Structures are given as structure tokens and as C-alpha cells.
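Complex shown without one protein chain; remaining protein chains in place.
Chain nomenclature is as follows: A and B, assigned in order of appearance, with residue numbering initiated at 1 for each chain independently.
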Amino acid sequence: MMAVFAILPFLVNPLNLPREKQDRLECERLSHAEANARHPGVLPPEKPRGDYLDRTLLLCRERIAPPELRHPRDESVLFELGEQASALAEAATSAAPDGDHVWLVEANYPNAQVVPKLTFATKVALMRRGVTVSDRLVALGAGDVDVITRMEPMQAYPAACHRYAESGSLREGDVLLTLMVLDPRETSLHAGLCTDGRWTWLR
Amino acid sequence: MAALMALLLSLLLPLAAQAATPVEQAQVRELDRVRTEVADEVHLYAFDLLDEMVWEWSQEPVFESPTPVVLAGVTVPVGLGSGLQALVENHLSTVLADNPAANVQLVHCPQCTAVVVHSGPEGTVLSRGYDNPEVLERLGAETGRHALFVDIEAEGAFLVLRARLTRLTPDLPIVWSHTLSTSTSTPALLRDSTQLTSAADARQEYLDALEGRGVFSVPVRLAVRSYAQGWNMRATPAPPFLWLQTGVELAATEARTWTGGLIVGYSFVPQAYMGFMGQARVARLITGQRRSLTRPDLYVFVGGSVNSVWGAATLPFQEDLVNADQVLAASKREGPRTSFGGFQVGLDGRIGRRIGVSTYLETLPGLVYTPNMGTYVQFIFAFQSIGTEVTFWF
Partner (left out) sequence: MPLALRPPPVSRAVRRSVLAWLGLVVGLSGCVVRQYQPLSTLQRPVIVDPTLPNFADLDITVHCVPGELLTRSRAGVLCDKVGLLFEAQGANVTTIDTEGRFAERFGDAPEGGETDETPRHDLILELRARKTHSSNRLFSWAAWAASFSVFPGVWESSFAQDVVIRDGSGFLLATHTLEGRLVTRYGLGHALLVRLADVGRARDKRVMDSLGRELSEDMYTQLSQLMLNAKLHWSVLQAASAEEAP
């Protein structure tokens, strides 16, 4: 019977799970103050004269998408989509020229399913910063596409920006925020702004 | 031409399917299984987010009066397939239909979601209808409508809903947007679509449902206790005892974290034994801070009991060695009456607040030295008996 009681904690201990199953859990350690703010009542309140024990909260949640379900790059980008979108919106609105603008967003990403996710989250983040955002799309003619897709990315985006403005696809007062991945091995996004045919790299 | 393409595709597709190795096919099957499993778990959380969005609309409508809105796009977490998308679309339509106070009337607009090809002096443009309102107007669709886009994405342990409303005019301005999220560590609220409430109220309803049955409950329990074989091989072991028990259980708090109970029991097997017992028990929930409606709960308990048994089969509950002949001889008369006390420690699993299964170890201090009874476990105390119970709660 003692063996049963010894085996029970062994079986329920997540550390004894295979690594694949451990990776389905997303754990973080919260300090006493963080734990009280985010999950009040779980830890006893701190004693005014200090505590002999180091009380922290190890918070584990199960990830919705198991690690094998999506490509690592997609998983990495989607994992912190909200944070990335907010950071990009902040950087973009700080870098944009003064005045009232209409913001457009586009994304160039290897997986077509992820593209609308990126633009959606960024548009919502821009809206939260109080700017005017439009769902309008910018487009290039077939000849432009043929030329620009042969260029290196660092030259292609400024060239595309120039052509958007010249063709009238990007109107005066429009600001186009473009998100992209420049290297197939990276897990973070780059961004640039196109205003009146002038391209600015943000990150 | 189209027929030729269809023929070509029909020839190529089986070839493509055959190209996958058995290992790859197995991986694809496994991925499909995981995808279905996750989508099954996720859709309730997605419904929660949609309910919350519509509830917010009904409290603070985006439009002052009922306004036609085209459901232009619903996207679900990458990798979870179109089945979930259909569920989400249907649920959103149902909730909006049941909540006219949201002032959003979903309308059908096939031109809006179709892919349209428009050729003009500026060139040929291929787009979705809602991306090109000028073309929509030419196709006869009413302009100035609004398009609703909903995106649900799995970001780590969080399911995040983003929604935006776009006016279908040439400038396509976004007039409203919102973000909501929920995490897997919170149970789905399962709100009734016809009576939407806020997430906080729904959570309170959930807790009230947990706590609403009062602090008293009445268990009816069927228990079996078996006793260990004695160290002396000539001794006759005590037979397993069947008990029918009932009583009352009192919870210390409405969360039912601590409970205590008093139980009386009766046992009868013709020609063998008869008995009464009384038991007191204290239990502590070990799987959370409060009882759950959706998953089983586990308690650990300690208890003390007093048993009074009589009949031929109860002879082994004596300090003297008892053999089979003595038991047979006793069966011809009323048999001895024995009373003894016991202490129990065990685990009690409860499912759905109606059914419980428990198991425990029992030590009988008054019978430690009887040769008729051995011990199952010797750990600080000698546990001579093991019990298993099935309980129904009323």
C-alpha cells in the first residue's frame, strides 16, 4: 500500500512526463506581488514583518495548440501576436509624420493563413491608439510585381513603396505599415512604413 | 477546357496521395486526430468569447438602431481546420438572432464574400467583394453596409478574439474594433444565448450552482470491508462485511473544501452475521479550492467508527484462536456479540456531486493481537482492514 502512495505522486508529477507532453504546458513563476495581483487569494497575504518562507506561485496552463500542430515560425509569431502587434503599432505611430493619416496594413509572410492574422491584430492595435485605419488594400501592376519580386528584400520594399505612390494605389495622406519576415530562419517580424512614396524601416 | 482541367486534376490527385510514405500518412492521420481533439476542446472557449462580445454590444450598442451587417470573415486558430469555423459562424448567428438589443442584424450578401474580377481602364483587379465596394455597387449590392470580421487565434494558453466592423464605402474605414481573451485555466462559462450575462455574472452563476445545494447532504452508501488473513494458518479469517450506510454530511464552507459526516450502518447476511455501526468522518478536498461541476473531485479523509456485530461468522473478532469447527458449531446457536472500534484513512472520489467511490485502510486497535486477523499494511499503525464504498448523494 505504501508503494501505491509512493507511485501516486510520481504519476501526477509533470516532470516525469515525456518532454513532448511537458512542452504542452506553459509555466511561469510569479512573485508574491504578481500572484496576488493576477490571482488573488491563492497565496496567503504577506506578513507585515516578513515571512520565513519564499512564497511564489508556479502557474502552469495547457497550451491550446500542441507544439507539433503548427510550424515553429507560425507558433512563435502567433504566441505573442498581441504583444508584437501592440509594439509595432506603438513604433509605427511614433515614427509616422505629423498630421491626420489613414493607416493601411499589409503583411508578407510565408504562410498565407497567418497573413490575415497579422494584419488583423495590427489594425486592432492601431485602432486602440486612436488613429484612423482602413481596410483598403494596396496593389501593384503585373509589370511592377515582376520586377520587384526579383529584387533583394532590402531594395524591394522601398521600390514597392515608390510604385504604390506613383500608381495612386497609396493616396496622399495614407500611411502603409508593412510587416514581413526577411529570413526563413527568424522568428520575429520586421516592419516598415511607406508614406508618400518614401520608405522607412522601423525594425 | 474546364473538363480537361478536371480530368487532369482527377489524375494527379491520386498520384499525390500515393506519393506520401506510410510514415508521412501516419503523421498526417495523427495531426488530424490532434486537430479534431483540440478543436473539440476549444470551441466552447470560442463560444464564450462570442457571447461576451455580443453581450457587450447589447449593453453598449455600436449602432443606435438595428443595422444590417455582413458577416464577411470568420477565421479560426491556424491549424484547427474549417469545422471549427462553421461552428463559430453558426454560434455567432444564433447569439445575434437571440439578442436583438445588440442592434446587429446579420444579412446575406453573396457578392460581398465572392471573389470578383473587375476589368477597367486601370487594369484587371481580382478581389473579394468586400475589398472592392465600387464593384459591389455595380453588382447591385447595397453600399454603406457594414462588414463584420472576426478572428480567433490561439496565443499560447490564451484564446484571443479580435473583431472589427468596416463600412463598405470606397474608403473602407474601420469603425469599431475590439479584443477579448480567455485562458485554458478558466472553465468555459456556457452562457444561455437567449439570456446573455456578463462574464462576471456568469462566473457567479457557476459558483452559485456549485454552492447552491446547501451545506447539508445525505449520502447512501454501500460498503465492503475485508479483513486480512491471520498469521496463524489454522485460524479462520473474518469474512468480508457488507454494510448499508446512511447519515448526514455537513460542509464547513459552501465551497465544500472541508466536510464532516455522521453515518450509521446496518449489515446482515442470513446464517452468518448481523451488525450495526456508527462512524464519524472528516474530509478535505485536495483537487482545488472548491468543488467542481465539470471534473471529478478527490477528498482525503480520516474517520473513527464503532462496530457491534454478532453471528457465527463474527467469531474471528475475538482474541482467542478460532478454527472452522468452532465457527460451524456457533452457527447452530445465536453466536457471540462483539464490539470494537476502528480508525480509517482513505481517499474519496466524487463525480458530478451525485456519485462517489472511496477506498480506505482501517486499523482496529482492539484486535491487534488476535491470531485470527493479520495486517495488510504496517505503517506507523497496523491496518487490518481495507474498505471500498460506492456512495450516492442526495
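Rule of thumb we're sticking to: a residue touches a chain if its C-beta (ideal position, glycine included) is under 8 Å from a C-beta of that chain, and two chains touch if they have at least 3 such contacts.
The structure displayed is predicted, hence computed values, not measured ones.
Participant: Which listed residue, A:A87, A:V115, A:V131 or A:L182, touches the chain dropped from view?
Facilitator: A:L182
Participant: Touching the hidden chain in the full complex, which residues of chain A are there? Just list them.
Facilitator: 2-3, 5-7, 9-10, 14-16, 18-19, 22-23, 26-29, 31, 53-54, 56, 58, 67, 72-73, 75-76, 79, 154, 158, 182-188, 190, 199-201, 203
Just so we're on the same page, only the chains that are shown with their structure count from here on.
Participant: How far is the middle of chain A from the middle of chain B, if each middle is the mean of its Cα atoms, in Å?
Facilitator: Centre-to-centre distance between chain A and chain B: 32 Å.
Participant: List the residues on chain B that touch chain A in their complex, please.
Facilitator: It is residues 31, 34-35, 38, 41-42, 73, 75, 77-80, 123, 125, 127, 130-131, 147, 149, 151, 153-160, 162, 164, 166, 171-174, 177-179, 181, 183-185, 289, 361, 376-377, 379, 383 of chain B that touch chain A.
Participant: What part of chain A is in contact with chain B in the complex they form?
Facilitator: 1-2, 26, 41-42, 59, 61-66, 68-70, 74, 78-82, 102, 111, 113-114, 116-117, 120-121, 123-124, 127-128, 132-137, 139, 141-142
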